[in-house]
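What follows is an incomplete set of chains from the complex, kept in their original frame.
By letter and in written order, the chains are A and B; residue numbering begins at 1 in each of them.
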């Protein structure tokens, strides 16, 4: 299993990791199979979305911020970052991608994004390849 | 890897693809393993939900429309379909289903649904089987 280091610089940030994941796939020599991209944190997640116009990520982040604002009167968790936990769960902690002909199978406009919701922090992403 | 063609007819639509996925499983001859159902688009997703009463899907679509309405003052993406990107990320771009005894393992009331959020369009769904 490979471990990627991700350094986020914002409190909330979608950082593209597609190339790093593809590099792990290439190094593995896997021609066919799949890859699990797994985020071992509870206030960060991972998602797939558009890699072309960065405004898309900004708009998605704004949607998430509107849906789950940082402060709520009912929050009890002492660390004060419950919103980050909820947003991470909404995005999910893993994505699963097929590998064909030695490459990630992604749509033309798709990229893999690490989703930071309580940064900036140093984070890890686990990448596990299953060959076939 | 098999590719399903999905033709959506509405702007927002949950279209059941369970039988098509099951057909791929049957053709593969896999007795045990799992299947990745992967949507290579950024404004469409895939989810699992009730296959009995179609009102459930209508209610879920209405919930998503309420949570992420089509227009927001803060949207900057020129194509104007940021809401579709967010909704796709909320549902996710893949589902993973176990295969046992040559069949998809689904609960009694579960079906696999392609989630269109910016249709109508011609879409693809990738189906990759891992045998064991």
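In the analysis below, a residue touches a chain if its C-beta (ideal position, glycine included) is under 8 Å from a C-beta of that chain, and two chains touch if they have at least 3 such contacts.
Because the structure is a prediction, the values reported are computed rather than measured.
Sequence-identical chains make up the whole complex; the displayed set comprises 2, and the total in this structure is 3 copies.
Following the convention adopted for this analysis, only the chains that are shown with their structure count from here on.
Superposition on CA atoms relates chain A and chain B by a rotation of 120 degrees, given as a multiple of 5. Chain B has its Cα centroid 20 Å from the Cα centroid of chain A. Across the complex, chain B is touched by residues 33-34, 47-50, 53, 55-56, 58-60, 62-64, 66-67, 90-92, 95-98, 100, 105-110, 130, 132 of chain A.
Note for the complex: chain B touches chain A at residues 1, 36, 38-42, 67-68, 72, 74-79, 82-83, 85-86, 88-90, 92-94, 96, 124, 126, 128, 130.
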